[in-house]
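One structure coming up, written as structure tokens, with questions to follow.
The complex appears here without one of its protein chains, the remainder shown in place.
Chain IDs A and B follow the sequence of writing; residue 1 opens each chain.
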Amino acid sequence: MKRTRRWDLGPPGVSRVLRGSVLALLLLSPALAGCSNASNDDAVVVFAAASLTEAFEEIGEELERTDDVAVTFNFGASSDLARSIVDGSPAQVFASADEAMMDLVVDEGVARDPEVFAASDMAIAVAKGNPLGIEDLGDLERISVALCAPEVPCGRYARDVLEAAGVSVDARSLEPDVKAVLARVALGEIDAGIVYGSDVASSDDVSAVSIPDGSNVVARYPIALIGDAPSETALAFYELVVSDAGAEILERHGFERP
Amino acid sequence: MKLRADVRVGRGDRTIAAHVVADPSRRVVIVGPNGAGKSTVLAALAGTVRLDEGRIELGDRLLADTDTDVHLGPHERNVGVVFQDGLLFPHMTVLDNVAFGPRSRGASRDRAGRRAREELERFDLHSLAEARPRALSGGEAQRVALARALAAGPDLLLLDEPFGALDVTSRVEVRRAVRLALDESSATAILVTHDPVEALAMGDRIVVMEKGRVSQSGSPDEIRARPRSAYVGDLVGLNVIHGRGQGDSVEIPGDTALTLAEPMDGPVIVTFHPHAVSLHATRPEGSMRNVWETSVRHVEHFGGRVRVELDSPPGAAVEVTGAAASELGLAGGRRVWASLKATEIGCFPA
Partner (left out) sequence: MLALVGAAFLALPIATILWRAPWSRLGELLASEELVTTLRLSLFCSLWATALSALVGIPLAWLLARGSFRGKRFLRGLVILPVVLPPVIAGLALITAFGRSGVMGRWLFETFDVSLPFTTAGTILAETFVAMPFLVLAVEGALRSTERGYEDAAATLGAGSWTVFRRVTLPAIAPALLSGALLAWARAIGEFGATITFAGNLPGATRTIPLAAFFALQREPEAAIALSLVLVAVSLGVLIGLRDRWLVRA
């Protein structure tokens, strides 16, 4: 009888319902789930900035196909992810949307040697087809705008962009991450939002208005392995991201090489 | 004020139908067994239940009419109700309960309070003015409920088994209060009860309801003299038997015939008092024409008297002394001879 998994509790006589509920309990408990992941060498947990969602999912699929491993993602605001990693979340790889959040994790001694693997400028997301005819940042003063909250990287970048352009915008809402801003625009609740250029490039629901170089900023994405003894799968994922193959996928999703 | 009501209300799979007329300032008692539909009729008069068909007129006011789609709500009818369980508002004092009617009809706080105090004084309840309903005895609560209904100055007062939930002492106390109230008030009153003694004692007019229908109505004297159903017979203490007259003979159920003092033809109702029947161990001698043999169904003792139910006529009640009962050895199944004088039999067309 094979007993490789912790939750494989016993002989077939144990009812499937019981085993199912035990499994559910394990999954509900982050600490336990973390243990089982760490011990399992063919799976990796990646925490990544929300703006990386589509690109990383493709990279994950690529790795799963070639190496027969399982890649689990947690996408969110980099600030949120950094905090939870410092608090002990079971991340094995962290990719941040800005260097400040990566520094936070490095300073805590949880990660080492981050490498910048991608970059993106900022852009204005508007409703599909740009029905309001938004042309530049100045137009944002007369329409409803959503930004990322200043606590998260895309919020800081947006503030820098607006400052550089000398435009003052009364945001209607400060969203927890960049995907939330995109959703507002896509749903038509908000006229425009300032997001990563890569986000607009990978979205079918919104259109992009570019921001001139003079007032634009470039977001730099670092990636690092978490912990002192990274698993082989974590290493494989990391290496795929920083490889040429990874860079090509990222480019297809609107990112630039650093 | 004169009440003229034709009430028809569906209740589940049966219909309650009653025609009730009450002359101004008179008391009508609706009497009947439990479940006869008496309370439904009251609710229809009060307006808390809608008519399915019919018309209610009080004085010159039309309270409800299904033909013209008129239905005044309970608060527009000026019909007061005293409920069986009082239903005093638990969160108000006795005084506020009694003042509720005048207040609702727009009287100022002071005026309503004065009106309530008068009413409490009349029923000797003024010492309880500040009490809460839960502190009252059953009798007190029912008197307060009466005072509350009257303080609103109703044109018609409905009393739904007002003594029903009371013990014997409180019953007497509340009955006295109701008499006092009705004697002094100009309101027309309708009282519902299942107690025949109460009905005959308090009503100017009796309406008997059975199985959702009025089975008989009339003055207490008329009811006493001519009960038309076994239930009314019970009320007035007579055996009531439906039969068919042919000359001076009446065929009654149980393959028996009774001989009358005066001839009568067609469907008739015969009545006789339980005392009027004599029981014998053997066929009695003499000229009596109504003599028959039957079995005893069962025997009940009431103090010195014994009530005997016969097989023929089915369910007829006979009353004998205790001495006679033991002499005859009366018990269920015993064969006896019964005799009844023709002159003791009442008979009127059905």
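Miscellaneous remarks
Definition applied: a residue touches a chain if its C-beta (ideal position, glycine included) is under 8 Å from a C-beta of that chain, and two chains touch if they have at least 3 such contacts.
Please read all numbers here as calculations on a predicted model, not as lab measurements.
Among the residues B:A152, B:V296, B:A325 or B:L340, only B:A152 touches the chain that is left out of the figure.
For the chain missing from the display, the contacting residue among B:D52, B:D85 or B:D248 is B:D85, taking the whole complex into account. Interface residues of chain B facing the missing partner chain: 46-48, 73-75, 77-81, 83, 85, 87, 89-91, 100-101, 104-105, 148-149, 152. One chain of the complex is left out; on chain A, the residues touching it are 77, 79-80, 83, 144, 146, 149, 151-152, 171-176, 184, 187-190.
Going forward, only the chains that are shown with their structure count from here on.
Chain B has its Cα centroid 85 Å from the Cα centroid of chain A.
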